[in-house]
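The structure is given below, and queries will be raised subsequently.
A protein chain is absent from this complex, but the other protein chains hold their places.
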Amino acid sequence: MSSQVSAQSAIKTGARRSRRLGDLWVALAFLLPSAVGFVVFYLWPTIRGFYLSLTDYSLLGDAQFLGFDNFQRLFNDPLFWNSLRVTLLYVVINIGLQTVVALALAVLLHRLTQSVTIRGLVLLPYLVANVVVALVWFWMLDYQLGIVNQLIDWIGLGRIPFFGSETWAIPTIAMINVWRHMGYTALLIFAGLQMIPKYVYEASALDGASEWRTFWRVTLPLLRPIMALVLVLSVIGSFQIFDTIAVTTAGGPVDSTRVIYFYIFELAFERFDFGYAAAISVVLFLILGGVAMAQLKMLRAGDSDLS
Amino acid sequence: MSVLTRTQRPELSQDRAASPRPPINWGRVVAWTSLVVLLIVTLFPFYWMLRTSLSNNRSLASEAGSLLPADFTLGAFQRVLGMASTEEALAEGGSGANVNFWLYLRNSIIVATVVTVGQLFFCAMAAYAFARLRWPGRNKVFFLFLTALMVPPIFTTLPNFILIRDLGLLNTFAGIVLPTLFMTPFAVFFLRQFFLGLSREIEEAAMIDGAGHLRIFFRLTIPMASAPIATLAILTYINAWNDYMWPLLVGQEENVRVLTVALGVFRSQTPQGSPDWAGLMAATLIAALPIMILFAVLGRRVINSIGFSGIK
Partner (left out) sequence: MRKALRRSTGMIAIPVLLAACGGDDGGSGGDGDSAAGGTITYWLWDANQLPAYEACADAFHEANPDVRVNIEQFGWDDYWNKITTGFVGGTAPDVFTDHLSRYPQFAGQNQLLAIDEFVERDGLDLSIYHEGLADLWISQEGERYGLPKDWDTVAVFYNEELLDDAGLTPEDMADLDWNPDDGGSYEEVIARLTVDANGVRGDEPGFDPDNVEVYGLGLNGAGEGFGQTEWSMYAFSNGWTHTDENPWGSQFNYDDPAFVEMVDWWRGLIEKGYMPSFEQATAGVSMMESYGAGTYAMVTEGSWNTGAYMGLSDVQTGLAPTPVGPSGERTSMFNGLADSIWAGTDNPEGAWAWVSFLASAECQNIVAEHAVVFPAIQESTELAQTAFEESGVDVSSFTVHVEEGTTYLAPITDNWAEVTAIMGSTMDSIMSFSSDTDALTGANAEVNALFE
């Protein structure tokens, strides 16, 4: 490390000032466009959002400063706590199911076939926009006309009110998003599987281990860092579930799908309560901050595992 | 092809190791069955879109269980593409609305292309500054950039909307692309990780030869990172193509309306109480078609590029 630094500074003219500032001027030039984007479209709106969370702002009039009233209100708002609970439920089901299915799919693809076409087919749902995916499933899962309930009926089971029942709504929405993302996630894991050297499998096979045993004893442990990465990448996205709900249940039945993102949207754009919506966004911001921190930690852990 | 033969070998050797010619390998049967089931689950909704789009909307309710189109007609596609009159459309359970497909396709291509090219280029520059240049405060600035990962998009959407309005950029391409044109925290993070993993030796050799950072960036770093950049480009393109909320807010008008927004508008225009499912599915297929074609053309490269080649 130190030899690199000395080598580089040797190339430079060697002036003291330049050594202290390093490549500052070049770096500034390289950073300029993205820094503009960052300041204008991330930093400034965030600061403004924080400010608005302390106000009563109807979007149309001027913002009235309130202090911490919105946060006090939030603490006593059962709908807020409900939205938090529902969101967590969604994240757990979505991520849990998605990881298991994608892992299974990846292993199957890896062990059974080299066909790029099959891998391509698996990726298809990911190419379709969220809104479209939600619409298609809404149609397929309809209580009376949907093909899925027709099938359930043929089998002889009772029809399921997927979007109409408080117990089914969140699992249904989680399942829809699993469908969209499982192929993509599977391919990420697949890439991880390909990084596992072939001789590991050959050795395991020569030892007479079954595929099942090989999977639990060899594949999974070696896959751990990749799985950690895949998990944390999807968790943040999972917290922001919105499109599917906006198109299908719109928060119902009885608040059972009123996730935090949808609640914020509703407060801001339908009830003109932007100040309060911003206060809830601040809470979401803090939660996602925690998740992102965990993510960075796990990535670092992953780094050391691989080396 | 050499890749194929090489990777197949372990399976062959393994089969041989198990037993020369086993009558039926039940494990394999179960595995193949599971894979086929997963594939059916993956693909069936696409068939159902097609089946519904080729049905007469008025007959869907009575033939809900039929696996074939109900009362086969191309009417849905015709009314989506504006080739049916309002009266004809209403008769088949649609509305007078249509999707000005070629215009919206053009708009989607413009938006997705500009966002992808701009974002990747600018983020690569930033990533280079974070990975290869040394300057005071570098890690602090990088951390600041990373915090943007945590900002829920809905938090910034409204202030950004007001900003774009105040700049007079509502209903312009500039208004649609600007917020994601310069950077996304993920792209910066992703590329920096990859640049860190690149060998420094070639760069240092070039530097001794007197090459500046600009030259190294364009001639060495970008070519060496072309694989992960391609991966990121494809992901960015898909995301930009599928983005809905932002273009919905700032790009309502015809001349800048993208396909997803057009689909949303078409959806909301279907008759109240009884959606035009056939028309909706036809529009959905049409909206998804371009990206599928792109996918079919790039095919193998896309699939192979998704993975961790970029991230350590």
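Every chain is named by a letter (A and B) in the order it is written, and numbering of its residues begins at 1.
Just so we're on the same page, a contact is a pair of C-beta atoms (placed from the backbone, for glycine too) under 8 Å apart; a residue touches a chain by one contact, two chains touch by 3 or more.
The structure presented is a predicted model; accordingly, all values stated were derived computationally and were not measured.
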item	value
Residue, one of A:50, A:71 or A:269, that touches the chain absent here	A:269
Contacting the left-out chain in the complete assembly, out of A:38, A:80 or A:163	A:163
Option touching the unshown chain, where B:33, B:62 or B:226 are the choices	B:62
Where the missing chain touches chain A, by residue	58-61, 138-139, 141-145, 159-166, 168, 249-250, 252-255, 266, 269-272
Footprint left on chain B by the chain that the document does not show	58-59, 61-62, 64, 86-87, 90-91, 93, 95-97, 161-162, 165, 170-171, 249-250, 252-253, 255, 264-265, 267-275, 277
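Keep this in mind: only the chains that are shown with their structure count from here on.
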item	value
Complex contacts: residues of chain A adjacent to chain B	4-5, 7-8, 11, 20-24, 26-27, 30-31, 33-38, 40-46, 48-49, 52, 59, 101, 104-105, 108-109, 111-114, 116, 118-133, 135-137, 139-140, 144-147, 150, 154, 179, 182-184, 187-188, 190-192, 194-195, 198, 201-202, 205-206, 210-212, 226, 229, 236, 239-240, 242-243, 261, 264-265, 268, 274, 278, 281-282, 284-285, 288-289, 291-292, 296, 303, 306
Parts of chain B lying in touch with chain A, wherever the complex brings them together	4, 7-11, 13-14, 17-18, 27-28, 31-32, 34-35, 38-39, 41-43, 45-46, 48-49, 52, 60-61, 64-65, 122-123, 125-126, 128-129, 133-136, 138, 141, 144-156, 158-160, 163, 178-183, 185, 188, 200, 204, 207-208, 213, 217, 238, 241-242, 244-245, 260, 263-264, 267, 277, 280-281, 284, 287-288, 291-292, 295, 299-300, 302-304, 306-309, 311-312
